[in-house]
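Note that one protein chain is taken out, while the other chains of the complex remain in position.
In order of appearance the chains are A, B and C, and numbering begins at 1 in each one.
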Amino acid sequence: MFDLLLKGSVVLPDRIIEDGWVAVRGERIGAIGTGEAPQATKMIDAGTDWIIPGIVDGQTHATSYKGLPGFEATSQSALAGGITTMVDMPYDNPDPLNTLERFDAKVQAVHDYSHCDVALYGTVAPGQGTDLMQPLADRGICAFKLSLIESHPVRFPRIPADEILDILTASVPTGLPVGLHNEDQEIVRAMIERHKAQGLTRPEHNETSRPEVAELSATAQFMELGAATGAHVHIVHLSSPRGLQMIAEYAARGVRATGELCVHYLHFDAARDIERLGARMKVSPPIRSGMIEDLWQACEDGLPALISSDHSSWPIDNKLAASIFDAGAGIPGLETLGPSFYTDAAERYGEEGAVRRLVDYMCLKPAEFFGLAPRKGAIAAGADADLVVLKRGPKPFDASQTRDGLNWSPYDGETFTASVATTVRRGEIAWDGAQILSTAGSGAFIPRN
Amino acid sequence: MFDLLLKGSVVLPDRIIEDGWVAVRGERIGAIGTGEAPQATKMIDAGTDWIIPGIVDGQTHATSYKGLPGFEATSQSALAGGITTMVDMPYDNPDPLNTLERFDAKVQAVHDYSHCDVALYGTVAPGQGTDLMQPLADRGICAFKLSLIESHPVRFPRIPADEILDILTASVPTGLPVGLHNEDQEIVRAMIERHKAQGLTRPEHNETSRPEVAELSATAQFMELGAATGAHVHIVHLSSPRGLQMIAEYAARGVRATGELCVHYLHFDAARDIERLGARMKVSPPIRSGMIEDLWQACEDGLPALISSDHSSWPIDNKLAASIFDAGAGIPGLETLGPSFYTDAAERYGEEGAVRRLVDYMCLKPAEFFGLAPRKGAIAAGADADLVVLKRGPKPFDASQTRDGLNWSPYDGETFTASVATTVRRGEIAWDGAQILSTAGSGAFIPRN
Amino acid sequence: MFDLLLKGSVVLPDRIIEDGWVAVRGERIGAIGTGEAPQATKMIDAGTDWIIPGIVDGQTHATSYKGLPGFEATSQSALAGGITTMVDMPYDNPDPLNTLERFDAKVQAVHDYSHCDVALYGTVAPGQGTDLMQPLADRGICAFKLSLIESHPVRFPRIPADEILDILTASVPTGLPVGLHNEDQEIVRAMIERHKAQGLTRPEHNETSRPEVAELSATAQFMELGAATGAHVHIVHLSSPRGLQMIAEYAARGVRATGELCVHYLHFDAARDIERLGARMKVSPPIRSGMIEDLWQACEDGLPALISSDHSSWPIDNKLAASIFDAGAGIPGLETLGPSFYTDAAERYGEEGAVRRLVDYMCLKPAEFFGLAPRKGAIAAGADADLVVLKRGPKPFDASQTRDGLNWSPYDGETFTASVATTVRRGEIAWDGAQILSTAGSGAFIPRN
Partner (left out) sequence: MFDLLLKGSVVLPDRIIEDGWVAVRGERIGAIGTGEAPQATKMIDAGTDWIIPGIVDGQTHATSYKGLPGFEATSQSALAGGITTMVDMPYDNPDPLNTLERFDAKVQAVHDYSHCDVALYGTVAPGQGTDLMQPLADRGICAFKLSLIESHPVRFPRIPADEILDILTASVPTGLPVGLHNEDQEIVRAMIERHKAQGLTRPEHNETSRPEVAELSATAQFMELGAATGAHVHIVHLSSPRGLQMIAEYAARGVRATGELCVHYLHFDAARDIERLGARMKVSPPIRSGMIEDLWQACEDGLPALISSDHSSWPIDNKLAASIFDAGAGIPGLETLGPSFYTDAAERYGEEGAVRRLVDYMCLKPAEFFGLAPRKGAIAAGADADLVVLKRGPKPFDASQTRDGLNWSPYDGETFTASVATTVRRGEIAWDGAQILSTAGSGAFIPRN
């Protein structure tokens, strides 16, 4: 007698079982089968809809605006988006996760507020030294994050190149990747000042003020620091194919180099969308013009290590500024991550092609990357029972109905060709397509293994 | 209520479930799980031994000596070696599989004699033309085989280069790979004549009379023919790393090029073993000296498309000749394929590393390559219930106990670190580690899908 | 007091001296200068016309038709074409140059008949063994030539692959390149038979009966034989860019591999010219369709080792056959080699670009390649006084006026943008733009140094 049974088209790591089922015992998957199914207390029959693993979002900023209580709304939004594990960034409000106390507080906040499971990035503040890196790794953070541009002096500071060298060196024994926000501060700041001086402050000037070379130059610099230290250097967002290619070339030379793509770079195009969306599509690095098809090709070539949302919890007020340079960067994305990717991929590769790629880039790869496998990322006997019913068929996306407490989105009004009908998190039906059924604090901290 | 349940360390495509089980209903896998297992009529508890998919041997010569009845003993040997599907070569005695009548007769022979499942290569005789290639493909053969050297004028002829061009061209719409026995006839025959003329007829002269360049030259020629036609060109056995590298280079240039390794090239070394084994290790292309470590590295680099046995059904009498050039080429290999690979791999990568690589190169890859997936090659719900218990621990190999009707082997007397304790073929326990339990004709022809 | 002074735009290896002069003392260049010139017995003032080194034609068949006396007319044609050194192929009528006697006879014939200097290829007959290779090298032949297709059983035989291996092995201590006529006999012969059987015997069927793959397959085979032996393997004519690319790839892997281009592949196009020229443009490998631009690009990329004429001394009767397969292959080319290249290059790179490339590919490179430098190939103090005045300006080409004793050409009626106004061979004015002034036997055998 199992506790829960899901039936449908089950998407396994290497195949899809059309007439399949997944049986849950407690928090784990107990069995996977086809044909006649075992008894279970509860049963969800998804018919021909997809049953996929819970999505692992490799880049969430849950607590950068509201602080640690930000987990509450953000984690509900995650579940509504089919995300059962968020990998949360360390640039929290008011202080980043760079000490054991901050680590403990954040883990406590997960236990207090979160509806979904959470893995944690750590960071190191300028001048702090590297002594806490190993202790943080020992407690289970899954990666470190740094930036070459200052977004906020305390929360999101720039780390000088010499300290990055130290941090990379210290990361080697931890085995953890070190992620980078890859923009050259000198170029970006100067360019913005020039734009302002010339009164060029409209939304389209965000792209021109943060040129691709600012991103590539910072990326190349970080790759060289990685090459010198033997560290695993990871770029957390590349807005253009050239960066992914550069990383592949460093990797081919033996550098432990990886790069991440965010789903909005695969969907929006500045030339096409900036007039309509304005600051609503401002992210950093910016969404550029004419990149979409080459980025999809890069995915086909296997270049990104994973694809994430880069969800940021900024209220819409943060975007309403006369100058694009006064508008905040970052967009909500948890409830659109899977549906956006699926919709765009289905146009190119069909629905089965779409769901396979979604599971590959958003479940299997991030779970492996952040050391959360084999618990997370795949439907497999013994794994955590994180399961999503992805319902096939058109569904308009209404940002006013999102659970993130922000209720706006650049995707508002678009129609996706799949929607998240059910989310099971460690055996519990946490989202039924209309309601959050879980309670705050039911989420768990997942240490890197 | 299932028909059969196996418990043990289940080796799935992407992970190993330590406390796992596989439940069989009829001929198919019904469920895979961990922890408490469902009821079943029969149960095999393998403890901590490995449960792997039935091996798919990508190159068997079951019927080249005794003709089609040769399936009977050969297929029993396969089961005793954990092989549930043989991909049988077309060079049958007395006539090769190059017509629909021969195809029908061979399928009938599978149904009459075979204990294991069988997929079939086809071929084309010199001067025959290509008209039957598409009909043979439609009936389900999985590949075509050709040779650039004549081993027998009817059974195993050389195909002239112009006809190979025609055959490759005709293969493109079938989508099937065209395999090649890759030796340059002119070089090999002349070298043998020279050796004979000088009285150099000892076992070690097999290697010197069939130099690596004879193999590489034929391989390069075939690659160019492939490049000109767009066909999938496959080399069925490479005895040295350079050939695998050449194929990778052609593939990188867009040619549909693949190459296969046979397990004996990974185990024997001419310089070390020829005095002890003599003609017992004569195969073509020959086992060379000093290749083993580079071939293992080539496997780590992912160069071979699959690893096979190249089992040949020659009686030992065929080997007992005063001159190495009068001894037949080919060795039995079905019962040593898995154990030899596992033993050698475990020395290099540990037991878990060994079983992962075995499943990758001998189950997943050949099933995919020959179009037998998703039925064959993986433990997955809905797949054929082809399952093997691979028992851990030393076991001496005694060739006199083999089921192949030949009862000799170059491996005789070696000790392997794993043995085939049980073989389940489509739900039936066909081998229990001591006895064949299946009946002749219980094997099936498996068409390429 | 010098013997001869030439004034003009002197083309040196690294620069052009606009107001230059070259002063000759005896058979050698005594001085090169600019401005005021020294006294000399004779003076040729070329004004702004080019003064270039005598061309070294890397592939001439002077004696394949008329036998050794063929040198007389052929060498006069060479001088009229600005060629002061022919590298003559060994496939002489009636016997090839494969013995010391034949070598001595051919050197004697140079001294008896030739007006220009001559370097000599040697060859090895099937079954002959390699004993004479070193003695021939010691006497000064500059390369060996082989074929993978039989053109004539005695003069131009196919060498079996095993003997090629022996020859390549034996070539290594000589340091000499081994050239190959690169067509797969089996493919070409079968294709021709098929064409004949279908009545496809028009000129355009020469291209289809000798497909590119026949050439590439033979080339790849020869490269592998080269790789196995360490020999310098040279392809004497490639009709398409892919072959040059393949050679570059082998060279990048450390094989001593080179390839040669003939000027007609850079000028004619089968699709465009075959109807007009018919058998008049039949060469082997055939001139193909659509190759010209990519071949020029290959020259820009530095892929050919040299560019030659492949001049063949066939009378036009040899071409007048009802079937293209009965027409002889080979065309006269000594008097068009330089002008054709110059004209086509000038269209692409201007006149200065043209003369630089001509000197590079037809003087410097072949002299270096065949071991004739520093005597031949460059205007330099101390070098042989082989000098050509290349007159700028249009000149129609009239094949009836050629000195080769053949008086036909596929170029007949074309207008070149440069012409050979004077040829000085070792200090002697041998051609004055209208008359041959040298005497038979004034040419010398030039041994490889």
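Note that in this section contacts are C-beta pairs under 8 Å (C-beta built on N, C-alpha and C of every residue); 3 or more make two chains touch, one makes a residue touch a chain.
Predicted model only: the values in this text are computed from it and were never measured.
Undergrad: Omitted chain: which shown chains does it touch?
TA: Touch partners of the hidden chain, whole complex considered, are A, C.
Undergrad: Of A:Met223, A:Cys262, A:Met362 or A:Ile446, which sits in contact with the chain we cannot see?
TA: Within the whole complex, the residue contacting the unshown chain is A:Met223.
Undergrad: Per the definition of touch given earlier, which of C:Arg15, C:His152 or C:Arg253 contacts the omitted chain?
TA: That would be C:Arg15, which touches the missing chain.
Undergrad: Could you tell which one of C:Val172, C:Ala380 or C:Leu437 touches the chain left off the display?
TA: C:Ala380
Undergrad: Among the options A:Ala125, A:Leu165 or A:Ile316, which residue touches the chain absent from this view?
TA: A:Leu165
Undergrad: On subunit A, where is the contact patch with the chain that was removed from view?
TA: Counting over the whole complex, subunit A touches the hidden chain at residues 160-163, 165, 184, 186-187, 190-191, 211-213, 216-217, 220-221, 223-225, 227-229, 249.
Undergrad: Just the residue numbers, please: which parts of subunit C touch the chain that's not shown?
TA: 10, 12-15, 17-20, 23, 25, 28-36, 38, 364, 374, 378, 380-382
Rule of thumb we're sticking to: only the chains that are shown with their structure count from here on.
Undergrad: On the document's contact criterion, could you list the chains that touch subunit B and likewise touch subunit C?
TA: none
Undergrad: From the C-alpha centre of subunit B to that of subunit C, how far is it in Å?
TA: Centres of subunit B and subunit C (C-alpha means) sit 52 Å apart.
Undergrad: Could you work out how far the Cα centre of subunit A sits from that of subunit B, in whole Å?
TA: 44
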